[in-house]
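In this view, the complex is presented without one of its protein chains, the others remaining in place.
Chains: A, B and C, in written order; residue numbering restarts at 1 for each.
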Amino acid sequence: MTFMAKPKFHHPQLQKNALGYTRRDYEGPVSTLCAGCGHDSISAAIIRAVYELDLPPHRIAKLSGIGCSSKTPTYFLGASHGFNSVHGRMPSVLTGANLANKDLIYLGISGDGDSASIGLGQFAHSVRRGVNMVYIVANNGVYGLTKGQFSATSDKGAKSKRGALNKDEAIDLVGMALQLGATFVGRSFSGDKDQLVPLIKAALNHKGAAFIDCLSPCVAFNNHDGSTKSFDYIREHNEALNSLDFITGRQEITVEYKPGTVETVTQHDGSRLRLRKIADDYDVHDRIAALSYMQQRAAHGEIVTGLLYVDPEPQDLHAHLNTIEQPLNSLGTHALVPGQTALDKINAAFR
Amino acid sequence: MTFMAKPKFHHPQLQKNALGYTRRDYEGPVSTLCAGCGHDSISAAIIRAVYELDLPPHRIAKLSGIGCSSKTPTYFLGASHGFNSVHGRMPSVLTGANLANKDLIYLGISGDGDSASIGLGQFAHSVRRGVNMVYIVANNGVYGLTKGQFSATSDKGAKSKRGALNKDEAIDLVGMALQLGATFVGRSFSGDKDQLVPLIKAALNHKGAAFIDCLSPCVAFNNHDGSTKSFDYIREHNEALNSLDFITGRQEITVEYKPGTVETVTQHDGSRLRLRKIADDYDVHDRIAALSYMQQRAAHGEIVTGLLYVDPEPQDLHAHLNTIEQPLNSLGTHALVPGQTALDKINAAFR
Amino acid sequence: MLHKVNTQTKIQSINEFVIKFANVNGSGSASANALFAKTVLRMGVVATPRNIFPSNIQGLPTWYEVRVSEAGHLAARGDTCDLMVAMNPQTWEQDIRSIEPGGYLFYDNTRHVAADQFRNDITVIGVPLTQMSNDAYENPRQRQLFKNIIGLGALAALLGLDTKAIEDLFTEQFKGKEKLVAANVQALHMGFDWVKTHLDDPVHIKVKAANTVGDRIFVDGNTAASLGAVYGGATVCAWYPITPSSSLAEGFANYCAKLRVDKETDRNKFAIVQTEDELASIGMVIGAAWNGARAFTATSGPGISLMQEFIGLAYFAEIPAVIFDVQRAGPSTGMPTRTQQSDIMTCAYASHGDTKHVLLIPEDPYECFEFGALAFDLADRLQTPVFVMLDLEIGMNERLSKPFQWDDSRNLDRGKIMTEEDLEAGNKFGRYLDVDGDGIPFRTYPGTHPSKGAFFTRGTSKDSMARYSEEGKDYQENMERLLKKHDTARHLVPAAIEKRAEKPTRFGVIYYGSTSPAMDEACQLLAQSGIHVDLLRVRAFPFGDEVKAFIADHEKTFVLEQNREGQLRSLLINELEINPAILVKIVHFDGAPITVGFVTDVISHKISSLQGA
Partner (left out) sequence: MLHKVNTQTKIQSINEFVIKFANVNGSGSASANALFAKTVLRMGVVATPRNIFPSNIQGLPTWYEVRVSEAGHLAARGDTCDLMVAMNPQTWEQDIRSIEPGGYLFYDNTRHVAADQFRNDITVIGVPLTQMSNDAYENPRQRQLFKNIIGLGALAALLGLDTKAIEDLFTEQFKGKEKLVAANVQALHMGFDWVKTHLDDPVHIKVKAANTVGDRIFVDGNTAASLGAVYGGATVCAWYPITPSSSLAEGFANYCAKLRVDKETDRNKFAIVQTEDELASIGMVIGAAWNGARAFTATSGPGISLMQEFIGLAYFAEIPAVIFDVQRAGPSTGMPTRTQQSDIMTCAYASHGDTKHVLLIPEDPYECFEFGALAFDLADRLQTPVFVMLDLEIGMNERLSKPFQWDDSRNLDRGKIMTEEDLEAGNKFGRYLDVDGDGIPFRTYPGTHPSKGAFFTRGTSKDSMARYSEEGKDYQENMERLLKKHDTARHLVPAAIEKRAEKPTRFGVIYYGSTSPAMDEACQLLAQSGIHVDLLRVRAFPFGDEVKAFIADHEKTFVLEQNREGQLRSLLINELEINPAILVKIVHFDGAPITVGFVTDVISHKISSLQGA
């Protein structure tokens, strides 16, 4: 059960990537989460993904809300700037940061309470604006940090640790993201690194609103019988749609697969997503079909995971706003201040 | 074009309904909205629906947020208590009111800015909790009261009066409501009383979260060419799914239809919704299919209207909370205050 | 037709009067009204208009009040006018009531008005505007629009306006649409000629060309502030529509489209997002500012309330954020189209916990521009939220103002930024280290350096190296440094401006923002009646030493404000440790702009009762 272990790597820590960084350069201070918390596995997956993509850690900005999940950015990519903002509002802070400097990679980490309860509006609006980001919800169906209340992703009928039954309809963030126009939508499980790491890599290379709902059991408050977000429950109900290889523009494809079982999606930047399909008839480019497939399977109690939808030619908010190539935060007096001559004309117009 | 007219009735005002009220008893002070505003037609439809259902006006509570749409409760049902709350927060105020007294009928009026922008979270959560209410969004795709900015229901590519193009994905509140578990979902058009009035009547008799997205053109700021919420555009793209007769438990069904063309849905209270189907294969009880039908048609530029989904056996929030029959606001000292004897026991437990 | 209704001595005046247009909103009267004010200005006479409008789009009463004053007074004079242009039957009675004895009523007499609907002590001028317009035009929209222009022509004849100036304005307005110019000129003369033909110069109020306007510009504060934001180097604007602030953000968009589009690529050097609500607006501003862009939002009271949590974050995490608060009458939704200065306390102490914020308080469009730009320098230097406190009165009314000025040698002051070079050079970086003793630490922008200078920003407590800490000592040191920083701010914000009375006096008056023209004029009037007061116009919080000194210098200081509680007075007492007994609260808070009449009366009363005592 590797997913239960604290993020300890079996690989030698000091092997260097193309940039000359070791994996340690992508780590952060020791986590203060509970031993076995799913969130730590997500951190580990992020570290691996960024390391393997040869991204310089300081070119990533990590942003989060409040919650155990939102604490995790402290524990990975110690050389990146991070922002632990306020509860439910990471999306707006991330959007603003992105507006200021389009050249960094924006990684937003949130929880199910943070995104589906208090933050639902900001989640929805950041997605529909097409902010270029990777938005990961570490979804445990519970409020970890405040000690075990139901969150809005708790399934109807799920039982709390104290025995209460949830009566409200669950919010399915994947369904929402699909409806709201996210251009990359995936779901995964903190316990399944093989699926999660390439998904994060693909999302990091996606130039639009990429959303990943990552089931991430809370061992302290939501890992009991009757929970639908426990390790056991997820493993039993997980239905992987596809499995993914992420291939950067530089890499060559070596292994060959039988036709039909593999689909290659080429992204704008030349990187490729190679999908080994498990559910044959699933079309990863059909948003509407994806949504109804999700819902049908959910009605049968299945948790569909994998890459659910991708638009290889997304448009992001900067494209909508037609901003210049240069990051806005790098513009100085000369570029920004029109000066007295312009002001004279303006004054004249007011006479 | 009756829908352009101010709410003036051709029927004699003074005809009495079963309760002995005339239609005038359901009216309010004169509207201060723009002449021709779609919202006034919705008010008129509400007046007619409540009158025809023989509901005593004072047993209805009208609640709203802020906006032109949210002003309308002042202009209908003058004998009802009303609450014009704050922007985007009608749903929580309504939920609280409903908790206090389950015996009134709760009519929530909102706008697209009010519900899809600032109020998206409250909209979503009130729906998923199953609050027994009729939630009507007067949807004009624009901020009327603040003079014409895009709202979150403006379609991608829609043109503002000043010529700006909307770049964000539109939020489809009907799609949201379906996903979030609303037990009654309809869409209509302020210009189509024949469709709207029975829909409101059916919603008023529905004992759960009933949502109606009512397209309601803003003649001041969003009725131009290039708008997808203008009178002309809506009329041209309107695809009615079904037409509805609402029959209370008391009434007899007289007219007979050919089998197959009509479906009768009997609600919990004995009232019946008689749907004359236009789209044959549409199943009004299949939430998932409804959602994907909506989206498919929307992708083809069609605005599907009618009763989109109904659960004839809904459960509401009070059922979830297992509250007593009596309204909570009617309980007095005796019912609520346990007294010193109970306190003695409690004190003892703390020693 | 002219009703001569028992006319008393008529008001006689050249270039000193108040005219008020009573209209229905959405009826197209606004542009004719604006033409009136501009014509007077073009004639070299100061004119100050005020819109009084309802919170609705169409069909309710609105007024446009213009103070014409060769002496240069910009304030609302009082509740009355000298000439009422009564075009709205809904408000007829109150409109008639508000005319000064001896004043004038101008109305459309197409519809018959019974004699008992008038007053005996005013001169009534009826002109058949609707009839003329209906006779001349077919199209209902034209009839409506030209009726207003015919009316303007009639007024021009009555008051002696320069029709040439009006015609010039048409030409400028409809540049390239010559037909429209001609049509308007025709309508104008229709009204003008009717008066000349039918009436015998009944109005003894006149506008005469003069030379009191100078190089001043005629602009509203929101537009000025938005231009300030352009000059202040703002690149990110995140806003949510709300009266009376929307035109500030919209103004920014307009200016950016003109001044900030890269010529070569046709792409934008700015990003403006209309957000889903105010929480998102301030969140984006904070995110952008954290990431090194200058960012702002514009809002009004309800937005300020919604932003509270985020404002506390910006304070504690030390993020520059500029917030324009165009104040309106509160609490709650209050009166969205009425003016007030009632967010002072809420902004100064915004958010839970111990906080204190910087406020800039402009008096007019000129300062809206100036402070609008300055706010960004201050926010960057102080790494904290800065509020620019406008109000509806300043923000949404055009008024004369000094022309905008810019020092081309001025650079954006980005404050204490540690760059890649600094880090490379081995400069010690600790995000919350008070290296200079002014409470202001250095910051780095995200992405600066591959291995140095990264830190974690949070709303929780931390040590000086930005590490999470729940240690009481770390917390307290940090909170005390923030106080020191606030004290540093005292020396950076615009100082209060003092105007000494001609004669020595025991009495001072402190005032701010849109109260300024009423106070200035009242001060003159009071001086004329022998009452002298020294004035201090506060322009920022925290208060500089000059404010404390001014109060110490006077036996009593009146604090004049447009809110119920006397909010600035509370701030003064609380922050400067002033004995409340020497600060006399004077408040005006009914949502109308404060008038000269009010200020003069209340100060003379207070002083005479103090002197009596």
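Keep this in mind: a residue touches a chain if its C-beta (ideal position, glycine included) is under 8 Å from a C-beta of that chain, and two chains touch if they have at least 3 such contacts.
Everything numeric in this text was worked out from a predicted model, so none of it was measured.
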- For the unseen chain, which displayed partners does it touch in the full complex? A, B, C
- Note on the structure: Among B:Arg23, B:Arg48, B:Arg89 or B:Lys229, contact with the omitted chain is made only by B:Arg89
- Note on the structure: Which of A:Leu63, A:Leu120, A:Leu215 or A:Ile324 touches the missing chain? It is A:Leu120
- Touching the absent chain in the whole complex: find that residue among B:Cys34, B:Ile47, B:Ala61 or B:Ala182. B:Ala61
- Item | Residue among C:Ala329, C:Val388 or C:Ala496 touching the omitted chain | C:Ala329
- Message: Using the document's definition of touch, tell me which of C:Arg141, C:Lys179, C:Lys263 or C:Lys473 contacts the absent chain.
- Response: C:Lys473
- Item | Where the unshown chain meets chain A, residue by residue | 32-35, 66, 68, 71, 86-88, 117-118, 120, 143-147, 149-150, 152, 220
- Query: Hey, which chain B residues sit against the chain that's not shown?
  - Reply: 56-59, 61, 63, 73-74, 78-86, 89, 91-101, 103-104, 121-122, 124-125, 129, 317-318, 321-325, 328-333, 335-340, 342-343, 346-347, 350-351
- Task: With the missing chain put back, which residues of chain C would touch it? List them for me.
- Result: 54-55, 301-302, 304-306, 308-309, 312-313, 315-317, 329-338, 340, 342-343, 345-346, 349, 351-356, 458-461, 470, 472-473, 475-476, 479-480, 483, 563-565, 567, 570, 573-574, 577-581, 589-592
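By definition in this document, only the chains that are shown with their structure count from here on.
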- Whole-Å distance, C-alpha centre of chain A to that of chain C, is 44
- Enumerate the residues of chain B that touch no fewer than two other chains. 117-118, 120, 152
- Where chain C touches two or more other chains simultaneously, the residues are 276-277
